[in-house]
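Below is one structure, written out as structure tokens, with a few remarks after it.
A protein chain is absent from this complex, but the other protein chains hold their places.
Presenting chain A:
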Amino acid sequence: MAASDRTVLQFGPSSAVTSNITAKVHPLVIFNISDCYVRRPDQAERVIGTLLGSVLPDGTVDIRNSYVVPHNEFSDQVALDIEYHHTMLKSHLKVNPQEVIVGWFSTGLGVTGGSALIHEFYCREVPNPVHLTVDTGFRNGEGTVKAYVSVNLSLGDRQLAAQFQEIPLDLRMIEAERVGFDILKSTSVDKLPSDLEGMEVLMERLLTLINDIYKYVDDTVEGHAVPDNSVGRILSETVASLPKLSPPAFDKLVNDSLQDQLLLLYLSSITRTQLSLAEKLNTAAQMP
């Protein structure tokens, strides 16, 4: 069978490579980008900037920080302030040397021609930059955040173009940020929630969840809902994971810790009394 003479447009063997790359974005980056977008100069339609972060050992790109780079865009040309980019990079590296360039971002939906040029510039800085687009215009009716890597399209031996392939994106938050997540959602919060208030809210949520489960189990028993074995198994595993303490042991445990804490409370009250006494001694003592 004669070999086919047609050259085939290859989507590159790197599709196997890119399928392993995922990106994780910290919400700080989104905040930063939105803030920069709001502050952009009047004639600019979009803002672009550099993404900083690190590459985790399993191949995931962890995007932790970002800064905006002033640029000018004309019909065909793009001018980027490279010196600014390097200065900011140096300053950021002084604070945190582990955060290196991992890519760049731009606002607006989709990838334009100018983006390819900018991407090429970033390819020179870092081997496989990730391109993040943040749609601040909410064009699809929702704020889409997408990440791309570029894959080279080659026809035979010739390089044709670079294709932006989307990679899965994951938005994650560290615990402290989760604590303040509700604060970050609204446009203004009058005061930071105190310990007790936060605890109350959390308890209420937990109780709602448990009520939901309760209702579900009820419905399943009575036959209203379709029983799902896997859910039932998960539920029973959860319940079985509670430590099995006999009632007196549990009682003793609770009481002991309670008493410890009451003791501490007593100590701290005594300390406070001591403080006010010390203050009196320090300032009110008069020499004749």
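Note that in this section a contact is a pair of C-beta atoms (placed from the backbone, for glycine too) under 8 Å apart; a residue touches a chain by one contact, two chains touch by 3 or more; residues count from 1.
The definition used in the following text is that contacts and distances are computed from a predicted model.
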Query = Can you tell which of "BZIP domain-containing protein", "Dihydropyrimidinase like 4", "Large ribosomal subunit protein mL45" or "Eukaryotic translation initiation factor 3 subunit H" UniProt lists for the chain that's not drawn?
reply = "Eukaryotic translation initiation factor 3 subunit H"
Query = Mind pulling the chain A residues that touch the left-out chain?
reply = 26-28, 30-32, 34-41, 64-65, 68, 70, 84, 87-88, 91, 94-96, 136, 138, 142-143, 145, 171, 173-181, 183-196, 198-199, 202-203, 205-206, 209-210, 213-214, 217-218, 220-221, 227, 232, 235-236, 238-240, 242, 247-248, 250-251, 254-255, 257-259, 261-262, 264-269, 271-272, 274-275, 278-279, 281-287
